[in-house]
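With one protein chain removed, the remaining protein chains of the complex are shown where they sit.
Residue numbering begins at 1 within each chain, and the chains themselves are lettered A and B in the order written.
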Amino acid sequence: MSEPTVVAAHASAAQPESGDSLSDRRALRAARIRAVAFILIGVIALLWASSSFGVTAKFSFWLQERGGASADLVTTVGVLWVAAGVASIVVGVLQLVRGASFRWRRWLLVVIAPWVAATLGALINGKTATMTNVLASSLEAATPITMAALAGILSERSGMFNIALEGKMLVGAFVAAVASSLVFLSTSNALLATLVGVALAMLTCGLLGLLLAWLGIRHKVDQIIAGTVINIGAVGITDVIYLRVLQHSTQYNAPPSVQAMRLPLLADIPVLGPIFFEARPFVYVAYILVIVLTYLIYRTRWGLRLRASGEKPAAAGTVGINVLAIRYRSLFYAGLIAGLAGSYLSLATSGSFQMQMTAGKGFIGLAAVIFGAWHPIGAFFAALVFGFADAVQSLLSILGVAVPPQLLASVPYVVTIIVVAGVVGRVRGPAEAGRPYEQG
Amino acid sequence: MTRARSLGRRIVVPALSVITALLVGAIVIVLTDFEHLSQLTTDPGAAIGGALGGVARAYGAMLTGAFGDPGRVLTALQSGNSKDIAAAIRPITETLVATMPLIFCGLAVAVSFRAGMFNIGADGQLRLGALAATMTAIFLSGQVPAPVILVLAILMAVIAGGLWGFVPGLLKARTGAHEVITTIMLNYISSLVLFFALRSPVLRAAGSTSPVSKNLVPIVDVPNIIDLPTIRLDWGFIVALLMAVAVSWLLFRTTKGFELRASGFSATAARYAGMSAGGSMMLAMTISGGLAGMSGGFMVIGTVGQLSLDISGQIGFNAIALALLAGLRPSGVVMAALLFGALTNGGKLMGVQSGIPFDLLIFVMALVIMFVAAPGLIRSIWRIKVTPPSPEVPSMTTAAPAEQA
Partner (left out) sequence: MRLELRDITKRFPGVLANDRISISADRGKVLGMLGENGAGKTTLMNILSGLYRPDSGQILIDGEERVFRDPVDAITAGVGMVHQHFMLVPVFDVVEAVALGAETVKGPLKTFDRAAARKRVVELSEQYGLDVNPDARIESLPVGVRQRVEIIKALYRHSDILVLDEPSAVLTPHETEELFGIIRSLAAAGTTVIFITHKLNEVLEVADDIVVLRRGRVAGTADPKTATRQTLANLMVGRDVELIVPKGPAKPADVVLHIENLFVRNDRLDMSVKGLDLDVRAGEIVAVAGVQGNGQTELVEAITGLRSADSGTITIGGHHTEKASPRQVSDLGVAHIPEDRGRDGLISTMTIAENYILDSYHKAPYSHNGVFDLNAVRERAAQGVKDFDIRTPSIETYAGALSGGNQQKVVVAREFSVPVQLVVAAQPTRGLDVGSIEYIHRRLVEQRDAGAAILIVSTELDEVLAVGDRIAVMFDGRIVGILSGDDATYENLGLLMGGATFGGGVAA
């Protein structure tokens, strides 16, 4: 073989690959800005602290059961602000010292936790915050969001956007309320009524899921538009029936409401028991769903194929997996879960169906999907954040704190925007979610 | 192919979509007619007849509500009594009043869709525009002449709506945040902002316990086109039509519109061609929000005269349906808005006369969107051959003359 006639060769430019490059400089500048920001908010917290050492902050936890003996954490708001300030400054300094390689997102919680505590302390302004209630109602509020998020995860893992969760939940809430009322009217059996209501709500929403899949797959309707059809249609149809029928015949909209249920043994765990195991059965179902789905998605054949059809449907199709069938089925299951979430709203929270009662919970669920990195457990904790915002809101209104309720009510929506904008952290979803797949 | 035939082909799917949706709506009316349906076992004929009669009454009321009674218009015109004329033509002018915000918001949605942005936030942008106009009017009340207030109020409405649209555009361009989620969240937030603002005694109607603003008519009112008592149709409608022309011109005659459409079709190809796809997204969303905001402005200082929490009604949702129905063409938006305006206005009378809730139309709109987006459904329901709508969206050089300013 002839020797190459080399005109010019740069065999190995011995240039270090990092160093003075543009992206490194940018990263470093961003790191410095972040460090300064952390330190700045730390200083602000310290300044606030100085004026609030006189205000006590009392966080109370029930030991065994609701309303029983309690353990109180008593401190002053000033101390909490100092904690928030110190935490912020420490993280800021760490950021400054370690530069661009500092994993600041992991440390964010260290800053956020004392800030939330201090803000809460400042808001209740000397009153007592019963944290058991706050946390327990966070869980309750997080339950429909968790379920919506699980439905979203199932759909997106299979490769379909499911913007229609909101509408499905609304329909689910409606069907559950009406079906449960009807059964209760004729049998007076509250348990049976609830079970039938929930089952029918799930089934209806499962069918809606199939409708979404059919529009998206068979008719190649953009999945966002198809979802919007269901969302708008759900508002329209439930409004019509509510106004035409339920408003006058209130007996059809009076389902037996689902009460909290103490789980034996588990509810006796001090402090934690009353928070986690003295809730409505829906909450327990949410726990189970989170665990079961995590196992199913990551450990079973079904999960492997589900993830494949969302990540690279062609790879699944060429080994004989019916991707479209998986997508249809996933949307059906997602519908079942969305129906469950919807029935929680009408059977547990308000005890009746109200027009447009979902109020964006389906969309917040989608934000929890992103926040939770498409993982059931992540989504559960993300939903808890939203639930906490909700619970704090009701705490403050109970305590009569003079904060405009609209301001607090908007918190979950603002947080959702921040989450989907990826300020909290960029995570990658299923690669092919939302894209149609042509099966040969 | 002749232009007429191409127009006919273009119109067949939308027309059948609306008809089919109304038919499904009729089924809903029948199925929720418990009064008659309860007789089904005892007297099936009367039950079905009664239920179908309900449909006829409902849709009949809708027609009368939308277009009035032609005979009455004639008699009134002959009599020359201005009060009679006003009463007779009022259904039609009210239809146009309902059409006005639909044109604005339909254009808003069409512009954003053209740029590949699915703006579901027209409601929120409209609310913010309405709030800005209300605040401008109340703050400037008595300090500057009414015409100045009018111009400033509309301007502020456009700016406020534009900003409310710009935010999701910015988030999408910079972080990839999906505009469907962000615009919907901004819708909820806008409701709360409105609620919060209407708590203020400065804005709230004196002595009112419900969150509504002071009556703005004494401060500023968009002049009416026809000067008759109780007729609300004003120059806002003309501005809406002008905006349709302007949007058409923007999309098909200007380089900005070209960039916007190119980025909407293919963000990567637009980038390769030296355009800024992100810039187009932000521009489109800002224009979109501005149009919706303008709508809110014209409503509070014109046709409605007052800011309330439900100022936007379901206009945002309807706007999505009609923009899709119109194939994202500005001229089509005007036509579709007239149709939806008639449905909306007629729907009010339907609610009063037949007890069928106005919300039925929301359901019908959803069906319209579905049928337009899935022409295959229409094809199989009506068993017709619709040649695939290949150039569904018009191009710069093929756009019908009507599209060109």
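One rule holds for everything that comes next: contacts are C-beta pairs under 8 Å (C-beta built on N, C-alpha and C of every residue); 3 or more make two chains touch, one makes a residue touch a chain.
Everything quoted here is computed from the prediction, not taken from an experiment.
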*Thinking of the complex as a whole, which visible chains are touched by the chain that is not shown?*
A, B
_Touch with the omitted chain, as defined above, among B:143, B:209 or B:268_ = B:268
*Write down which of B:258, B:340 or B:371 is the residue touching the left-out chain.*
B:258
*Hey, which of A:54, A:264, A:320 or A:400 is the one touching the hidden chain?*
A:320
_Sites on chain B contacted by the missing partner chain, in the whole complex_ = 253-256, 258-259, 261-262, 265-266, 268-275, 390-391, 393, 395-398
*For chain A, which residues reach the chain that was dropped from this view?*
1-13, 15, 17, 20-23, 295-296, 299-305, 307-308, 311-312, 314-321, 431, 440
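Here is the rule we go by: only the chains that are shown with their structure count from here on.
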*Which residues of chain A touch chain B in their complex?*
163, 215, 218-222, 224-226, 228-233, 235-237, 239-241, 243-245, 249, 359-360, 363, 366-367, 404, 406-407, 409-410, 413-414, 416-417, 420-423
*Would you pull the chain B residues touching chain A in the complex into a rising list?*
28, 32, 34, 118, 120, 171, 175-178, 180-182, 184-186, 188-189, 192-193, 195-196, 199, 317, 320-321, 324, 355-357, 359-367, 369-370, 373-374, 376-377
